[in-house]
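With one protein chain removed, the remaining protein chains of the complex are shown where they sit.
Right after this comes chain A.
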Amino acid sequence: MISLPGLNLTSAPPELLSDPQSTLTRTQDLSANTEYRFEVAFTRSLTIRLLSGTAEFFGTELAPSSAYTFQGTKGAIYTWHGCRLEIVGEAESEYTAEETQMMSYANAHFALESLREKSLHTGDIGPRVLVVGTENAGKTSVVKILTSYAVKFGRQPVIVNLDPRQGMLSVPGSFSAAAFSSIVDIEDGWGSSPISGPSPVPVKMPLVYHYGLANPEEGKLFRPLVTRMALAVTSRLEEDRASRQAGFIIDTPGAISQGKAGVYENIEHIISEFSVNVLFVLGSERLYSDLTRKYSNRIPEESVSVIRLDKSGGCVHRDETYMKQFRQAQIRAYFFGQAGDNALGPNSQMVDFDDLSIFKIIEASSEHNSSFRPGGGGDDDDAYSSGIEIYEKVTPSSMIQNSLLAITTASVNDGQEVIRDSSVRGYIYVADVDDLKKKVKLLSPQPGHTPPNAMVLGSFPEDIPGLVG
């Protein structure tokens, strides 16, 4: 393998449109308990500064007079006490909302705090929370608010993301878990995983697995990975007192809340693997009543409090175009960091075909799908782990150009289940494939040697043409 650090790598960021209009500065006064909702395109930016009062962005407080720049963001600045904001830039849409759900989300936090106080005395694990709800019901936003508030209370909750459509501290297509002991980044989603230099907001230390598909309802990977992650998180909580006491919060994709005839296999699987005891249902009345019925009459040790939270009026539908841009921005940020001072320099390298051991996820056909036993009871993962073909080994070809490979911690000779269950070291991007010379040009997050481990290729996230400009 040759390393080519001087390859003049620049990411190809979406061109920023700048017109004189967009630099207009305005002030926005918010009265107590209202929020300023905005949508900014990926090609624009909106800078918000807190001039007076207090304000928070999904629970994280804005520092007085610091400028926060948003790009490709839909969100809201909420104030408990009233505030004055200075806003520079152009929003696709913006308005002030008087009616919000923040009080109920704060109540949810305070209720969890009561449980944390108890666990301080008993030594048991704190609240084990699962958040479900249909697409765009505001699940991720609620998880963020609960996280920020917990951190503000000096807690150190573990946050688990099981939604492949949107990565947490990693790229889309991944599942991850991280303990939050420092503030959630305001501009940068959940924040950043470790980088080799200083970071203005403390980095978070995620454990990352690769799922590689868009939909949790297909394929053979979702449930075994949930089982594996539950194991890792539970083990962590054995050792880590602060996190143990704070418990964990799991974010999920909307798809698992769809259900089939009132049965929600994946939700049930998560609840049983993680021993969830608090279930927040966002929005959907139907989902709430189905789940209440299922979990209301359980023995005390296994009881699950099912609580419905209203959907915020601010939640917006995000169409596929937006989601795709969102994913590309996440992947770009993985390699190149955030534009400006926090830019990262990935490394380009040429490798031989032989250097790569790529395991491609076999997409489940509809018949494969039926191999999930209906009615759940997926407590033992043996049922779907032994002897099933999960991957096919592929040699590099133009087919894999522009795709993302997950570098697992498994060796190339490991069994397929081992590869499936292993966490990932990181991702590399296939920038170019030369079929004739049998060479592949890779983009790696860091210089040096790419670990010679098994690499997994999934169908998700989709190809990202032109990541390297």
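Simple rule for what comes next: contacts are C-beta pairs under 8 Å (C-beta built on N, C-alpha and C of every residue); 3 or more make two chains touch, one makes a residue touch a chain; residues count from 1.
Definition applied: contacts and distances are computed from a predicted model.
Asks: Since a chain is absent, check the UniProt entry for it and pick the matching name: "General vesicular transport factor p115", "CID domain-containing protein", "Actin-related protein 4" or "Multifunctional methyltransferase subunit TRM112-like protein".
Replies: The chain we cannot see is, by its UniProt record, "CID domain-containing protein".
Asks: Among A:194, A:262, A:415 or A:465, choose the residue that contacts the chain missing from this document, as touch is defined above.
Replies: Residue touching the absent chain, from the options given: A:194.
Asks: Just name the one of A:72, A:189 or A:445 that touches the chain not displayed here.
Replies: Missing-chain contact among the listed residues: A:445.
Asks: One chain isn't shown here. Among A:149, A:190, A:295 or A:359, which residue touches it?
Replies: A:149
Asks: Who touches the missing chain here, A:424, A:455 or A:468?
Replies: A:424
Asks: Under the stated touch rule, tell me which residues of chain A contact the chain that is not displayed.
Replies: 1, 3, 29-32, 51-54, 60-66, 79-84, 103-104, 106-108, 110-111, 113-115, 117, 120, 149, 152-156, 170, 177, 179, 181-183, 193-208, 232, 235-236, 239-243, 245, 278, 288, 305, 307-310, 334-335, 337, 341, 343-347, 407, 409, 422-426, 445-449, 451
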